[in-house]
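Missing here: one protein chain of the complex. Every other protein chain is in place.
This part shows subunit A:
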Amino acid sequence: MQIQKTRKIEALTSNYAVAYAVKAADVDVIAVYPITPQTTIVEKLSEFVANGELNAELIHVESEHSALSAVVGASAAGARVFTATSSQGLELAHEVLHIASGMRLPIVMAVPTRAVSAPISIHNDYGDVMNARDVGWVIYIAASAQEVYDTVIQAYRLAERALLPVIVAYDGFLMSHTVEPVELNDEEEVRKFLPRTPRPYTLNPRRPVTMGPLASPDWYYEFKYQQVLALQEAYKIAKDVDAEYSRAFGRGYGVVEAYRMEDADYAIVTYGGAAYGNAKAAADLARERGIAAGVVRIRLYRPFPTADVLKAISGVKALAVLDRAIMFGGPAEGPLYRDVATAMYMSGLDKPAVNVIHGIGQRTMYVEDLYKIYTMLREGPRKEVVFMGVRI
């Protein structure tokens, strides 16, 4: 085991944790455009570049569509790249999300999540990143500033090995603007962990290639199927990368985190920092009050860690899937619920499962609210989606 020699702990917001991780990863090109609550990431990176602490090309662009386009171009040329966005910015960049994954470019993008318009909300929920869940990107959802820092570094390793773009998402404001202690790795060690491996094809005048060409009906389908295989492979790679990271730096998370699930009768399955911290506290409270409660947190959201989720919930009597996004008009409004329900149906696992929507537009979530989910599960199965905390 190779543990870092110097332990350095800083008080950082999750946004600054991203910036420190990007600096440690020694990126070449950063496209910056401000959007709340992402802005302080690129502010900090601008500061690093201005102070000569990071030797990167910092491109000021005129929109998020341009920001992602700029890093698509730079990544195609072989550079290690970074950008960040949130909410409407991610929506504006949506077209380019497909291009980045279709071209198989190892881009890393941070997304402190935020509700989408209309009405305008700068506050937190997961409506933005959930709109980007089916575009061929790997998506991590981190639950602490430390995990955000570690995940950005892991993301580069995964992206460059799987040749897939990666989103590192976490709660806007609740994490992006709140300070936590973060243990920083030695930068030389991070650079050893992220060796610059040659890519199969890059834009190079000495070896000309065409990227992003037309594919007629006799070709297109095969390239999309390649992406299906790549995401399946990324599931395995993500686990490997986490294990390697854990060996190198002493911190690992797995793709799914199970809290008090060994003997749990009732589980909350969820994602993100606020929901997860409160859910853990609610599980503790429920245990004190005699309910065998547990929490399953999805850390790797795409590719969906089906086997790990099913394993975690296999012993429960009932579960609630707590979503912090509303995807309108489906058979249930929670995006994670649909994933979990599909995973259970496809494997033949039949458990009573209820979809609970909570924390939309940063509606406050109390531990007591989440405790009520456990009591609700104990009372019996419910079929309808529960919109917890809304005035109806």
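The criterion applied here is as follows: contacts are C-beta pairs under 8 Å (C-beta built on N, C-alpha and C of every residue); 3 or more make two chains touch, one makes a residue touch a chain; residues count from 1.
In this section, contacts and distances are computed from a predicted model.
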Pick, from "Ferrous iron transport protein A", "Pyruvate ferredoxin oxidoreductase delta subunit (PorD)", "ArsR family transcriptional regulator" or "Acetolactate synthase", the protein name that UniProt gives for the chain of this complex that is not shown. "Pyruvate ferredoxin oxidoreductase delta subunit (PorD)"
Touching the left-out chain: which of A:39, A:63, A:88 or A:226? A:226
Using the document's definition of touch, tell me which of A:52, A:213, A:348 or A:380 contacts the absent chain. A:213
Where does subunit A touch the missing chain, residue by residue? 102-105, 163, 200-201, 208-219, 222-223, 225-226, 229-230
